[in-house]
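Here the complex is missing a single protein chain, while all its other protein chains stay put.
A and B are the chain letters, set down in written order, and residue numbers restart from 1 in every chain.
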Amino acid sequence: MELKQEALAGTLESSDLFIRVSPSEDPLEIAIQSEVIHQFGEQIRATVEEVLAHLGVTRGIIVIQDKGALDCTIRARLQAAVMRAAGETTMDWEALK
Amino acid sequence: MKLRRSMLFVPGANAASLSTAFLFRPDAVMFDLEDAVSLREKDAARLLVFHTLQQPLYDGIERVVRINPLDTPFGRDDLEASVRGGADTIRLPKTDTPEQVHELEAAVEEIERDCGRAVGSTHLMAAIESASGVVNALAIAQASPRITGIALAGFDYVMDMQTERGDGTELFYARCAVLHAARAARIDAFDVVFSNLDDEEGFLKEVALIKKLGFNGKSLINPRQIELLHNAYAPTQEEVDYAKRVVAAAKKAEKQGLGVIALGGKMIDGPVVDNARRVLDKAAASGLRKE
Partner (left out) sequence: MRGPATTRAESKEKACQGMAEDLEFYTVDPDDEDVERRDIKKLLTECGLLYEIGIEAFVVCRDGEKLVACAGLQQNVIKDVAILPDYRGGALSLTLVSEVTYLAHSRGYSTLYVYTEPKNAEFFRGCGFYDLVEMPDTVVLMENTPIGIKSYCKQLQKHRVEGAKIGCVVANANPFTYGHRYLIEQAAKECDWLHLFMVKEDVSLFTYQDRYYLAEENIQGIPNLTLHAGSQYMVSRATFSCYFLKDQGIVGKCHTAVDLLMFRNHIAPALGITHRFVGTEPFCATTNKYNHDMMVWLQDPVRGAGPALDVVEIPRTEYGGTAISASEVRRHLHAGDLDRIRNLVPPATYELLKTKYVPLVQAGA
């Protein structure tokens, strides 16, 4: 999936995360800040990379401000951000599981 | 027999609420994709609910999703996400006619077949929010074998009736009509939300009323109300003792192959036994009533 425009998803509230994805010519750049970065940084990054790979996103800038979100919240927010950035409105739900 | 005393509204766009609402142990949660979600966040809320449904967090709690009406641009996508995500029940808002239930039922079945979910495994619940909905309550309640309950929603209803929320007089007919429809159709009935979060006394008064009328429970927006509600529905020691005796008598009759159940020399019939089982379920779920 190609990121066509910048998009936001999520909030800065506790148990959530705020995501900004932007198109770019360069390979993926992922910046993550989290209150639990030492404990869960690797895990968050792994989830983010997995979701992006699954959606076929290979270029772009992904900036994440995590507020202690659950894994399922990270998936949902990132998918929402990518869909918005790609201008995609029809979902393949089975592929998003 | 499933207890449905409390149904907690959880705004579908609120990640924090979705990640924590299970902590309050309501009988059911209602993930809301409709009124609680702004137009901007419809897509994101759908994804959040879709992923939350697949988590084990809500095991043991009935997971209801309130979708947008099917005649909006969001309804069909909401339904896809909910059925595929594994929702136990779909709550249809603003149900005025049985045809709306039929339409929903057909759409659900199509999705079930497509995603390999057992056909019929998704339950439905209709929210009645208008005068025509109240008038058609029985037809709605009987519109599909998937329907497990109907709920009265007060906010839109009182506006449709050109009145406003007050002491309950304004809801009297609707409550009775919805309740009768539910009982005639052998399904559950839910009362309106009580929105003044600071008025605990008023809440308890309303709960006492709807319990007496016969409602299974209430939709709630404040998690603090759950415990109050469950306690109000909890049986007393006397009720539990009596129920135990009834159930014991029923077991005994079954064991002895008797067609008649007798307790203390008096005959009792099926509904009394069912009622006794409900009392014990409630006691098991939240103990004895604390005064």
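Simple rule for what comes next: contacts are C-beta pairs under 8 Å (C-beta built on N, C-alpha and C of every residue); 3 or more make two chains touch, one makes a residue touch a chain.
Values in this document were obtained by computation on a predicted structure and should not be read as measured data.
Participant: When the complex is taken as a whole, what residues of chain A touch the one chain not shown?
Facilitator: 6-8, 10-15, 18, 20, 22, 29, 31, 33, 35-36, 40, 43, 61, 63, 65, 67-68, 70-71
Throughout what follows, only the chains that are shown with their structure count from here on.
Participant: Return the distance between the CA-based centres of chain A and chain B, expressed in whole Å.
Facilitator: Computed value for the inter-centroid distance: 35 Å.
Participant: Looking at the complex, which residues from chain B come into contact with chain A?
Facilitator: Interface residues on the chain B side: 14-16, 18-20, 43-44, 46-48, 50-52, 54-55, 77, 80-81, 84-85, 115.
Participant: So in the complex, which bits of chain A are touching chain B?
Facilitator: 9-11, 13-17, 69-70, 72-73, 75-77, 79-80, 83-84, 89, 91, 93-94, 96-97
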